[in-house]
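Can you keep this structure in mind? I'll have questions shortly.
The complex is shown incomplete by one protein chain, all other protein chains being positioned as in the whole.
To keep things simple, chains are lettered A, B and C as they appear, and every chain counts its residues starting from 1.
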Amino acid sequence: MKALVKTSQAPGFEYIDVDMPTIGPKDVLIKVKTTSICGSDIHAFHSSPGIMHLMKLPVIMGHETCGEIVEVGEGVTNLKKGDLVSPEPHIFCGVCYYCQTGAALNCQNMGLFGISTDGAFAEYAKIPESACWKHPEGTSYELGAIHEPLGVAMHGVMAGEINGKSVAVFGCGPIGLFAIGASRVFGATKVFALEIAPKRLVMARQLFPDVTLINPKEQDPVKTIMEATDGLGVDVSIELSGSPEALKQTFKVLKREGRVSLVGILAGPVELEVHKDIILKEARVFGVFGRVVWQTWWQVRALLDTGKFDPLPVITHRFPLSDFKQAFELATSGEAGKILLFP
Amino acid sequence: MKALVKTSQAPGFEYIDVDMPTIGPKDVLIKVKTTSICGSDIHAFHSSPGIMHLMKLPVIMGHETCGEIVEVGEGVTNLKKGDLVSPEPHIFCGVCYYCQTGAALNCQNMGLFGISTDGAFAEYAKIPESACWKHPEGTSYELGAIHEPLGVAMHGVMAGEINGKSVAVFGCGPIGLFAIGASRVFGATKVFALEIAPKRLVMARQLFPDVTLINPKEQDPVKTIMEATDGLGVDVSIELSGSPEALKQTFKVLKREGRVSLVGILAGPVELEVHKDIILKEARVFGVFGRVVWQTWWQVRALLDTGKFDPLPVITHRFPLSDFKQAFELATSGEAGKILLFP
Amino acid sequence: MKALVKTSQAPGFEYIDVDMPTIGPKDVLIKVKTTSICGSDIHAFHSSPGIMHLMKLPVIMGHETCGEIVEVGEGVTNLKKGDLVSPEPHIFCGVCYYCQTGAALNCQNMGLFGISTDGAFAEYAKIPESACWKHPEGTSYELGAIHEPLGVAMHGVMAGEINGKSVAVFGCGPIGLFAIGASRVFGATKVFALEIAPKRLVMARQLFPDVTLINPKEQDPVKTIMEATDGLGVDVSIELSGSPEALKQTFKVLKREGRVSLVGILAGPVELEVHKDIILKEARVFGVFGRVVWQTWWQVRALLDTGKFDPLPVITHRFPLSDFKQAFELATSGEAGKILLFP
Partner (left out) sequence: MKALVKTSQAPGFEYIDVDMPTIGPKDVLIKVKTTSICGSDIHAFHSSPGIMHLMKLPVIMGHETCGEIVEVGEGVTNLKKGDLVSPEPHIFCGVCYYCQTGAALNCQNMGLFGISTDGAFAEYAKIPESACWKHPEGTSYELGAIHEPLGVAMHGVMAGEINGKSVAVFGCGPIGLFAIGASRVFGATKVFALEIAPKRLVMARQLFPDVTLINPKEQDPVKTIMEATDGLGVDVSIELSGSPEALKQTFKVLKREGRVSLVGILAGPVELEVHKDIILKEARVFGVFGRVVWQTWWQVRALLDTGKFDPLPVITHRFPLSDFKQAFELATSGEAGKILLFP
């Protein structure tokens, strides 16, 4: 079959023929319907150091996917041919201390689908049954493929209370847009969205006409938010941009006893005014990584069940898998929403 | 009456005669029994920039105090002559947004007893009734005077779960010793205590024979703690030393999804590996400042009610107020526990 | 001035001339704009035993009110003439154990505005400053008057998580309708609403077209809800009807580990299958009474700030205060929404 493979430490991927996956007794084989590009895929494409140490080469990339089961191992008990599933890319062991205490997300024996084991930028992919999320009948392939990144946004939003809270979302990439959507449906009052890329600002405006958009290149976000909140600041700050400058601002715009969710990947250390911004303010800061297994997935389903937020418009481009170079160039530009690749 | 006054921006205090306080209708006048020296008093003594901007000179210093009411204003309804009280030094307004939502600690109109208004290094002191904590009959003056710093430690310990948790306490000054005591009574399992000052290590050992003491100058605290916790790290890290180096270590010794309470006053910004230490670890970080009004005071009473921790041995020195220079030199040395001044 | 007074144990009220209230130094005097009828007013009108023991006769009734301040006591510091305010009817002391620990709602020295002290079915009313909620400028009198019952609903909804949860609301009287509105804005997915009164069913249908309405007289609510939730039941049950039968059903329709909020006033003891319905199901049951001071009021403001729920259509009738008999007959019939009386 055809697959997109990271074969060496050099930048780029190779679109090559590989063997079909062979499944074990507790695995399923899916026919991949579509797979979206994640920020970490972009980092891998460029061989960024932050991701390379996690990879086991050669490896088929791609983890935000949706596929139909075409084969099940003999020990599989809860899934069958024809089921539409997505993988939780954090392949957890189920028996370590973290898995035993509701923290499978931090499994001590974690495998990373599409990073340390073969993923889904391919025609077929193998997934352990225990890592499969089964979609309800009628779920579209594209919606299925973005459940996983929706979960990242959801985890950031739901790391603390959101009901009746004012929120600042730093970064309007796909995860940021999902976070705005989830915040609004789950009861946020005022939402401030910060972004510097012009096309993303346009997208945010179209999707969320009632959100206060701020371009930090054009106006001081701290001043703007403090004025709009009677000098109190926001209840919740969510950092999704990975920018150290934005990270610092998450604290500056925060209300006393407010909550910060840190989600965006940071390239290096950051200098923080810990005393002024965290201690004196009694800030509560939550590191957010991946999704809570499986609670976050259920929350995503609940979000979609409300019928009040349609995430599909966040998908802006679709390419055949063979046109991956064009897709990754676009993804790198920051001028797109979610980009899907079809095998 | 005699009082210890910060009269100017210059280092030091003056021990001078001042007018007796005159109380308003909602105030009480106390005859000060004893007042202990807080870290912020030491900073004020040395005119450290971190504290000076909060002060309104001239001001009588001292806020960790205990006194007997000798006069009550005509509008006072719940206190009477003879009651033994301590002030919550964060004089809150009771009507702002924070006061209205259970966060009086972050009052927008905060007065600071002994910092921005006259305090208790004096023979008498005035306190608003609303800021008085009434001690049960039979409370000793010395125990009364250290309720407030006990509360700082308690707030740090109780900012998250402590039951059945392993804990690392950074710093064995008075607040650190109180935090160790509270952690143990309230259900911590393994407790690691870190300190570099030899006399404080001795005190910690005497008070808590079963705690694992670590002198970071002599052994690597991260290695020691990781080895003693099966490579997982501690559930809870409490930073009380104000050292940037210690602050960084609070994250290094932390279990995934663990909790950090940041209490110690930091002189400047700190460079943190936010991505590795907070995001990937899903750390929960709580800024801790002062006490929750009045929940923390009730928790202190509950701690004392258990009869399982006696904080009085943390008091190591007692001076007449007139010998304040000697007391502050000793306090500055880091070679003492709590130091009391008697007017 | 004219006022509606409960003068004796006999059923009914008297519409009579009374003296103008005289305010103390910490009180304000309001000119009452409008006051709505609460369920407890109806109980008082009929001299139901459940309410009579709380009353101190004679007393001016009415507590869900909104008025403009026309006079302030000399000790009032945060309010001024012209401010639009509503009272928190639970007049709390501010200094007892409960008030000190964030539970003013359970104050040990509680006064009840309009029940144990004179209320607002009158031209003017006296309120302690500490019990005043100040509305933002531009708040309509009618919206102001229903903040308090909105808070009862809000407290029931927010006693646990509501985001992404399925909810069953038992009773579509005004509080039930408010609870449906708050649940939807604050992120509930499926909402089931139960009611037997035809006019209230109509009102619920008009206000919330997408809610599943159930008339327990016509269909089995347990069967209906279990079928609509894949046999799991709802995440949250909120009892607002005061019917013992409904109370039992709140548990029968509940998911394992689900949450029940009990709000509706019950006339007597209820026989519950505690083992089957609470223990084996690991149900979490919350008694809900009044509002959390002032957090619930802030949540009500947040709800209104979202702009996604307009509670005003729940007000169905308006009468001059002198026509109180007609108003209370209508209120007793269960055929109306909120009824306002204008002095």
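As a convention for this text, a residue touches a chain if its C-beta (ideal position, glycine included) is under 8 Å from a C-beta of that chain, and two chains touch if they have at least 3 such contacts.
As the structure is a prediction and not an experimental result, all values here were calculated from the model.
Among C:N106, C:T139, C:T212 or C:T306, only C:N106 touches the chain that is left out of the view.
Screening C:A125, C:A283 or C:A327 for touch with the missing chain picks out C:A283. In the complete complex, the residue from A:V95, A:V202, A:A267 or A:L312 that touches the missing chain is A:V95.
Across the interface with the omitted chain, subunit B contributes residues 158, 162-165, 185-190, 298-299, 302-303, 305-306. Remark: the residues of subunit C touching the chain excluded from display are 50, 97-98, 103, 105-106, 232, 247, 256-257, 262-263, 265-267, 269-275, 278-289.
Where subunit A meets the omitted chain, the residues involved are 25, 75, 77-78, 94-95, 97, 100-102, 130, 293-295, 297-298.
One rule holds in what follows: only the chains that are shown with their structure count from here on.
Rounded to a whole number, the gap between the C-alpha centres of subunit B and subunit C is 42 angstrom. In subunit A, no position touches at least two other chains.
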